[in-house]
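Right, I'll just put the structure down here and ask away after.
Shown here: the complex without one of its protein chains, the others still in place.
For reference, chains read A and B in written order, and residue numbers begin at 1 within each chain.
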Amino acid sequence: MKKFFLSDITIGLVLTLVTIGAFFLQFDFFESLELKTYDWRSFLRQNPNPGNEIALVVIDDDSISKLGRWPWPRAMIAEGINAVNAAGAKVIGLNILFTEEEKNQGLVEIKNLKNIVSGIHTRRSDVKQILKKINGELDQAEVRLDNDTKLKDTLENAKNVILPMYFVMGPTLGSAEPILSSHTLTQIEGVQEFPLMEGHDPAVPLSIFSDRSPGIGHVNLVPDPDGIIRNEIPSMQYAGDFYPSFAVQIVRQYLGLGMEDVKLVIGQSMSIGRAVIPLDTLNRMLINFNGPLGTFPYYSFFDVINDKVDPGALKGKIVLLGLMATGVVDLNVTPIGHNIPGIDITANIIQNILHDNHITRPAWANNAELGMIAFIGLFITFLLPRLKAFLGSLLSFVFLAAIAGAGTYFFMSEGYWIKIFYPLFLLTSGYIIITSKRFFVTEKKKELVEASAIETNKMLGLSFQGQGILDMAFEKFRKCPIDDQLKDLLYNLALDFERKRQYNKAVSVYEHIQTVDHKFKGIDERVKQLKAASDGAVFGGIGGKKGGEGTVILEGAGATVPTLGRYEIVKELGHGAMGTVYLGKDPKINRQVAIKTLRFDDDVDEANMKSIKERFFREAESAGNLNHPNIIKIYDAGEDHDISYIAMELLEGEDLKKYTDKTNLLPLATLLDYMRKIAEGLDYAHKLGVIHRDIKPANIMLLKDGALRVTDFGIARIQASSKTATGTVLGTPSYMSPEQLAGKKVDGRSDLFSMGVMFYEMLLGEKPFEGDSIAALLFKISSEKHPNIKEKNPNAPDCVVAVIDKLLEKNPDTRYQNGAEVAKDIADCQAKTA
Amino acid sequence: MAIEFSAKTDVGNVRTNNEDSLFTDRELELYIVADGMGGHNSGEVASRMACEITSKNFKDSLTRSKKSDATQVMYGENNPNISQAANHLISAIRLANRVIYEASQGYSQNQGMGTTLVALHSEDNHYHIAWVGDSRIYLFRHGHLQQLTVDHSLVQEQVDKGLISSADAEQSEFKNILTRALGTSEDVKVDTAEIEAFDDDYLLLCSDGLTRMVPDDKISEILKSAENCEEITTKLIELAKEAGGRDNITVIILQKKSENFWKKFLKSVAKTV
Partner (left out) sequence: MPKLLLKFHAAVIKEIPAEKTPITIGRKPDNDIVIDNMAVSGHHAKITQQGATYVIEDLQSTNGTFVNDKKIINSGLKNNDNILIGQHTIVFVDPKAEQNQPEAQAPAQKQPIDSEATVVMSSKAKAAAAAEAQGPGKKEMIGNLKVIEGKLDQNEYVLSGLLTYIGKGESAAIKIKGMFAPDIAALISRRPTSYLITAVKEGYPKLNNNTVSGQIELKDGDVIEVGGIKFLFQMKEKAE
């Protein structure tokens, strides 16, 4: 589980899903970081030459210091407007909102005085004259002080001053009174899907002013959640109507168009004549800032009214008139600067519209961004973990650069805002996590440790069990300490024994488990059952057909004694290669015999069984034909209840191997006696066409009564039908004859050579042919004469030496030709040495 | 690795039973040929055991190594110069040797049973080969047939030591004698080699029933002109029998196919999951 959670795939997928989720849900964290990239790109997109349609006339610190503290009398504003128009401006955007009448104490006093004066009645004509004069002065003063009227008149004459208005952002609570209806949009299309930009509680200019202005537009600038102004709202919704913005009105006026030429397609675009403004779903326009303050030319108000400005500076232009003096200026934060006055922003907006210089999100933006996220997601999930550190970093960097580059390129050249933060986030976070994971989670290199003796025995046991060699499996398992794992293995082994109906053996395995755990998987019950069953007429090691349940009881046996053929089975002696060997008894003649049975593995099929049985009986036949006192006797062979068996002489004794040791050599007479007997036995067998092929001390048995038997004709073959496998050489190398080594066909003389080796060995206590390497050994056997016997043992009789020498002739033709010759020579020797 | 293969065994013209065994598993990427020897049917038993034990133990080791981070055990000494999978293969072969050896000790009938073994495992872009005995693995590349294994036979040793020439070796009366086999001694030294794989390589694993009957240049001819693996194995066995077929013949032919990029990519993806 741990690996699953930490796997690279999971990490990659989780990150990708998180990013996609954030993308759709527009989490603030992501969006604000995306905006940072937007700002950075905006910075790059600055345009120092934005055109020359716009100029700013600002009431700056200089003007304030020279013309007085703000607020100024409105007549001053009027004067400014006149001056600008005199310079030939086409449209003026006056960014000062007069919502109330001017509070002019002087005017109030004058009006009072006028009232007082008009309330003075007199007959004296000279007083009347003075009063008239005073009235006149008062009137003039009134005129001079009535700034609002001055302004009103200026506006009326100018006919080109656009005035601002201001909303409180947010939908209206309660009822909304429609105002300035003549300045609302009339051409509206489209369906409102999303909540649009909406305002309430509008602040509007005095009607005396607004009536004399060709257009009123709102100056609301709505910052993004991070406080930065990036958007303009070309039309604000209020009381069911759409109110154009200040900039829109200025543009319309500049282009000489009417409100009917302004068309709004909700959530898509606004067009002013031929100028098209792309909008987002909330009716916003992205502002393409051309540069910091100063990008658009601005002139001091003081200079303008004092004709200090170049005449061509304002001619035919849009002039924005507003405040920039410290303390009264409205400063905003924009992508390209921190303290940007409102009118500068307005200037940028106007420039955007006139020059079609927009930043938009193209229709394919969403799909492209999603595609990039998916692509990067695939990259970090499937490809990156598999790349080497260098290549991975390189590719990641390439992708990073590509995305950032593409985003920047499109932004700069086409004004397309593609959201690059999401894929970049995915790429960087994925890269960092996967690389650091690689660094920290060092994959523990799997060590290979040499198996201990215990593990080796377990492995061997299992392999034996797998091959169906259950006895050896048990032997191996016995050598391991019994832990929980071994208990299970032993249990399975016992079950295997049961399947083969070797119930005794199954019981021994269970009992072995019981030495540490009596109750493991209920084996004590099982053992009881099996023991009871085996007390019946069943003995282990039943060969024959597989399958069948339950215990096998021999039919017709009647007695409680198990039998095979006519032989009674007394007990198990051990196992041979082909099956179990029992001690049996021939009841008729009361002779004890050895019974070899044939056992099949579970997976042996019919055809195989047949051929194995054939071989089994062939062995019996070949040896069975031999009836010699010095050769092991075969009595009988047969099949009973699907069990094949051979009954043979029961040998009680030892083999001659121990007499090959120098410290334990036989006395000469005994040795000669044995050798003669062996020669006679071999002669007999050879005459019947049977070659032993593996004559060696281990295969000569010395019985308790002193008799001698040649045993293990197991690999003997009848010569006539010999199909010796070339390439396989049978026999024990030290005793092999040269022709046997060469893989050639051998005859009885080969056995004689082997006998010679054995004779030498039992005489001298060392082998005639020895070598450290097989090459040396075989070379010696084939080509090198055996050591001089006399030199090894000067006491060896000459006749004995002669016999051995002739037995060990390399060329079979110069060797003894048959055992009889050998026996005769040995007999002669015995006489000589007696 | 994308491998196409064909595997065949034939009892030959002279023998009555087939003591060769073979094993193939494309998923496990393991291929084995074993040539057994011994009295009665011990040869069959030995070669079958060699194939079964080697493949099963190898498979188990690989499964176990994928699961946990713990250390793995292997039979015999670990060779740090070869890959882990190669070590597992050698460990499995050594185990098989021990099992066959002990089995032969326990049953006099099977005494002296043994078997040769050649095994090939493909991993990433390499072949790992391991062998004991005189069965062979050949590589056919660029039209040239190259024997990759070195026979563990008496005559080969004599040739290597410069005692006799290869021509003499062919005529030697000792050419049947092996210096190494599985099952004849408690321990065995398994030879291994690692070769880089290239597209269109042919690999031939065979018992001496083929190579004693068919000379290398004839084998080369068949590999050059054949269209597919099936054809090659059929033809090789035919040739061996025509030349006498005195022993069991077993042949496995592998051909490395080129993988297109997407398969490779998807495979490496699948590996990480």
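The criterion applied here is as follows: a contact is a pair of C-beta atoms (placed from the backbone, for glycine too) under 8 Å apart; a residue touches a chain by one contact, two chains touch by 3 or more.
If you're wondering where the values come from, they're calculated on a predicted model, not measured in any experiment.
Visitor: In the whole complex, not just what's shown, which of A:T172, A:T456, A:S737 or A:S754 touches the removed chain?
Guide: That would be A:T456, which touches the missing chain.
Visitor: Among B:N18, B:N57, B:Q84 or B:Q111, which residue is in touch with the absent chain?
Guide: That would be B:Q111, which touches the missing chain.
Visitor: Looking at the full complex, which residue from A:K159, A:K479, A:K528 or A:K687 touches the chain that isn't shown here?
Guide: Of these options, the touching residue for the absent chain is A:K479.
Visitor: Touching the absent chain: which residues on chain B qualify?
Guide: So the residues of chain B touching the missing chain come out as 37-38, 70-71, 73, 75-76, 98, 101, 104-105, 111-112, 114, 133, 139, 141-144, 146, 148, 150, 152, 160-161, 177-181, 184-189, 193-196, 198.
Visitor: Can you name the residues of chain A that touch the chain not displayed here?
Guide: Spelled out for chain A, the touching residues are 447, 449-457, 479, 481-483, 515-516, 698, 728-734, 767, 770-775, 777.
Just so it is clear, only the chains that are shown with their structure count from here on.
Visitor: Quick check: in the complex, which residue numbers of chain A touch chain B?
Guide: My answer: residues 7-9, 382, 385-386, 443-444, 446-452, 455-456, 459-460, 463-464, 466-467, 469, 471-472, 575-578, 611-612, 615, 712, 714-715, 723, 725-731, 741-744, 774-775, 778, 782.
Visitor: Where on chain B does chain A make contact in their complex?
Guide: Chain B residues touching chain A: 14-17, 19, 37-41, 43, 49, 52-53, 56-57, 65, 69-78, 84, 87, 91, 95-96, 98-99, 102-103, 106-112, 154, 157-158, 173-174, 176-177, 179, 208, 246-247, 268-269, 272-273.
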